[in-house]
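Quick notes on the structure that follows.
One protein chain is absent from this view; the other protein chains keep their places.
Here is chain A:
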Amino acid sequence: MMNLSRSVALISLFLLPFLSSSFSVDNPTDRRVLVLLDDLSLKSSHSTFFNTLKSRGFDLDFKSADDSKLALQRYGQYLYDGLIIFAPSTERFGGSLDSKSVADFVDSGRDLILSADTSASDLIRGIATECGVDFDEDSSAMVIDHSSFSVSDGDHTLIAADDLVKSDVILGKSKIEAPVLFRGVAHSLNPTNNLVLKVLSASPSAYSANPTSKLSSPPQLTGSAISLVSVMQARNNARVVISGSLQLFSDRLFRSGAQKSGSPDKYEKSGNEQFVTELSKWVFHERGHLKAGSLVHHRVGETDEPAIYRIKDDLEFSVEILEWSGKSWEPYVADDVQVQFYMMSPYVLKTLSTDKKGLFHTSFKVPDVYGVFQFKVEYEKLGYTTLSLSKQIPVRPYRHNEYERFIPTAYPYYGACFTTMAGFFVFSFVYLYHK
């Protein structure tokens, strides 16, 4: 697997002039994006969103969701680096596409933006479930909030949400001041899945129900259990954004003013555009993407990596971590990267210090335990790609000639031994030859 990706990286290096627009290890930002629409009019109604993507250099390929020639890959090669599914009502994709091939697309390390809406089809729900998100089963239900709706409309289904995840990596450094307008279906996170997280949550007073009918039984989803927009970063660092509202991305909500009910702050423009733009930067790996070089270790005073350590050796350990800025690799700066010297449990756990040029290093003494150890760097920080590196190294005990030959504290015993021998010799001599 490693070899493959390395050779892919190598090939893409050679082909860089021709294929500079494609996704690779060295250039992780997505370039070719397939946009699936169930209604091609969305292309114009959501044009601001698409235009920001285009202006950032993305190559968008708009296709109708039931296009019979739809295919994600040809001859085993993926044609796209990212996928945007804005087709909430599609029951079946055209061509060879289905929910499994979308899941495979994600499992191959590619990114996905999925937007459902009220009356989302089973297909869309199925894809969301694959990513650890469950939409409200009632297909006519919407998120309703009687206390934090948008004043401009007066409609309680147009939520003015401001409960955003606190992560500069996912949502950018500049704070999103204006509330984000949302009209759509609620979803909850699969509690057993710890890769998915809420980016935009509903307020505690929200609930999910059919707004046109009377509430006959208590709603299934209520309060802040409701997620409006969620993200999932898979183990292979593929990123997925799942939104319960397609309107969230629309020009109309981008432009409309926003005022949360009960709040005096009135904003000219909703937070939608900033929110969506920043989120799309994250999902397409323009931000928060780390890469680590190999783990380098050697004895203090040496430069080559040994095949085996001895107990109580002093060693130096370093790893280079770079961050993708969207255009180039910059040194990653953090004070919370740790290395474990691990054999069933960490025997050494050290925080690495950085030289601000991307090199993280530390030095420590091998514990007085032999066995097969691993250097492990497990770096999981909210929003960043997960770094999970390990390198196996055995640790051996002393060789027979690495112990001290003479122990100072044992000198009395050595003395006693030799005097006894000498004494015995003298005694025998005297005994045998003394008459």
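Some notes on this structure:
To be clear about the criterion, a residue touches a chain if its C-beta (ideal position, glycine included) is under 8 Å from a C-beta of that chain, and two chains touch if they have at least 3 such contacts; residues count from 1.
Everything below uses one rule, namely that contacts and distances are computed from a predicted model.
Selecting from "dolichyl-diphosphooligosaccharide--protein glycotransferase", "Protein-synthesizing GTPase protein", "Response regulatory domain-containing protein" or "Vacuolar ATPase assembly protein VMA22", the unshown chain of this assembly corresponds to "dolichyl-diphosphooligosaccharide--protein glycotransferase" (UniProt protein name). Note on the undisplayed chain: of the listed residues A:Lys356, A:Arg399 or A:Lys435, the one touching it is A:Arg399.
Residue A:Asn236 is the one among A:Asn236, A:Ser294 or A:Ser363 that touches the chain missing from this view.
Only one of A:Ile308, A:Val333, A:Leu349 or A:Leu382 touches the chain withheld from this view, namely A:Ile308.
Considering A:Asp66, A:Asp98 or A:Glu130, the position touching the chain not shown turns out to be A:Glu130 (whole complex). Although one chain is not displayed, its contacts with chain A can still be listed: residues 103, 106-107, 130-132, 192-193, 195, 232, 234-236, 238, 308, 343-344, 370-374, 392, 394-397, 399-400.
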